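With one protein chain held back, the other chains of the complex are shown just where they sit.
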Amino acid sequence: MTANDSSPHHLQLTRDGQLRHFLTLDGLDRALLTDILDTADSFIEVGERTIKKVPLLRGRTVVNLFFESSTRTRSTFELAAKRLSADVLNLDISTSATSKGESLSDTLLNLEAMASDMFVVRHSQSGAPHFIAESVTPGVAIINAGDGRHAHPTQAMLDMLTIRQHKGQFEGLKVAIVGDVLHSRVARSQIRALNELGAEEVRVIAPGTLLPKDVESLGCTVEYDMNRGMQDLDVVIMLRLQKERMEGALLPSEREFYRLYGLNQQKLALAHPECIVMHPGPINRGVEIESAVADGPQSVILNQVTNGIAIRMAVMSMAMGGQVAERQQKLSERGQA
Amino acid sequence: MTALLDIDQLLDQMEAGLSQALEQRGVESPVLIGIRTGGVWLADVLSKRLGIEEPFGELDISFYRDDFSRIGLNPRVKPSSLPFDTEGRDIILIDDVIMSGRTIRAAMNEIFDYGRPASIILATLIDLGARELPIQPDVAGKTMALESHQRVKLRGPDPLRIELQEAGQ
Partner (left out) sequence: MSSVNTSGSSLKITGGRLFDGQGAEQENTALLIRDGRIAAMGEAAAREAADETISAENGVITPGFVDLCCNLREPGNGQKGNIASETLAAAHGGFTTVCASPETSPVNDSSAVTHLIRDGAASRSPIQVLPIGAITRGLEGDLLSDMAGLASAGCVAVGNGSRGVRNARILRRCMAYAQTFGLTVMFSPENQALAADGYAHDGLVTSRLGLLGIPEVAETAAVMEMLLLAEETGVRLHLSQLSCARSVEMLADARSRGIAVTADVAMHQLVFTEDALAGFDSRFHVRPPLRSESDRKALIAGVREGVIDAIVSQHQPHDTAAKQAPMAATEPGLSSIESVLSLGLELVEMNELALADLIRALTRGPASVLGRTARLAEGETADICLFDPDAFWTPGATTLVSAGRHAPVIDRELPGVIRLTLSEGRKAWPQPEI
């Protein structure tokens, strides 16, 4: 028996199925994910102009609400918002309010006074953006910039854009995700996106300590042996390994991890010759990936940055668009009533 | 009920008008930009008629529309594609129908984000009047007025034809 219908996909779509928040890829169908990729393609073109700016969000305020600091992700969101002509406010909450014991609800109350139109939220707790989307004033769009182990939907979508640019389509693709899947919000979103977009196989390659329980239920196969797992791959995605994983007895050492699950040229040679190598960054060279591979011809790691700005412009403009369209609809309904 | 206007006649009119405008202004090597979707089809036809060999540009004005705050983002936006440098160029901007003038405003804003053109000539297949902004076409295939229940629509690309739709049909 389910308790309610406030599952994320009801929350993030308008009645017409338009995006109004972007919290997770759960519940978004292939058509919508494709719309996001197509819209991002248009924004890539904008990025090639003399003036890399469109007036879509002119006069709107976007607040980057980072409860967990990440200069890189925050910068791409900031640039994306500015290229949409929005005013941007960066709040690094990790060092201010919450460390003084202020609750998330109280922080939000204070922020609402700023009459912002969009919060870009990064938080160390799974579900925090969802909670904010439920608590915040209607009309404010929430974009998930990574929450706990749950989801990092913009990162996953930019990876999908990169894959589509190199492979043209998702049908028939064999994709592996290697490393710390257990703690990875990126991996969860990627598995979901690849399944919805029609990839033939998603394989996760990791030791048992770095896999969530019943991981197959997410829509993937499991391979413990990387040499076997590399066979016939079209795409290999390496995940970042945090140093603290050695402490909780999850792994014996970086050296053993690299030997078994690090990507080097020998292992890459086992994949399809046109296999591309991806990494959400920042890279630990010599822990997840050999430099020769990271900088090699099959690596598409740098393309991912340009795509990151375009994807964020796409979801920000689509979610804001959903919010304004919904507000108009409500106003006209009220007018008729 | 669909009444067909003679498309070829309108295109002749546009071609003649454009040739004249280019001559008057002394423009020697113009580039064409069509506004999606109908304007792009027309740019294709007119570039051949005018003998312009340089590939024409395609403009998607979705990111520049002034009704974003009412209807949100067009979900079928495609990348604009201007396969030339607009800086200092003489541009012929083409759309199928002009009415309020808002589309043209958005298109000009977008063109300027690529660089500063030397001039823009605006050509439309049909001018329906009912302007809301001080924007006028330099060349129009036909000027006409519609009843409030009528809509006009360019279908294409092959063959191009004009549909006059009566509301409620």
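Order of writing sets the labels: A and B. Residues in every chain begin at 1.
In this section, contacts are C-beta pairs under 8 Å (C-beta built on N, C-alpha and C of every residue); 3 or more make two chains touch, one makes a residue touch a chain.
Keep in mind it's a predicted model, so treat the numbers as computed, not measured.
Peer 1: Counting contacts across the entire complex, name the shown chains the missing chain touches.
Peer 2: Hidden chain, whole complex, touched shown chains: A.
Peer 1: Can you work out which residue in A:Arg60, A:Arg149 or A:Arg203 touches the chain that's missing from view?
Peer 2: A:Arg149
Peer 1: Which is it among A:His21, A:Arg83, A:Arg122 or A:Arg188 that touches the chain not included here?
Peer 2: Looking across A:His21, A:Arg83, A:Arg122 or A:Arg188, the contact with the absent chain belongs to A:Arg188.
Peer 1: Please output the residues of chain A touching the missing chain, sorted low to high.
Peer 2: Counting only chain A, the missing chain is touched by 1-8, 10-11, 26, 103-105, 123, 125-128, 130-131, 135, 147-151, 185, 188, 212-215, 217-218.
Simple rule for what comes next: only the chains that are shown with their structure count from here on.
Peer 1: For chain A and chain B, what's the span in angstrom between their mean Cα positions?
Peer 2: Centre-to-centre distance between chain A and chain B: 39 Å.
Peer 1: Spell out the part of chain A that touches chain B in their complex, as residue ranges.
Peer 2: For this pair, the touching residues of chain A are 18, 35, 38-39, 41-42, 44-46, 49-51, 53-56, 317-318, 320-325, 328.
Peer 1: Looking at the complex, which residues from chain B come into contact with chain A?
Peer 2: Chain B residues touching chain A: 60, 62-64, 68-73, 75-81, 87, 109-110, 112-115.
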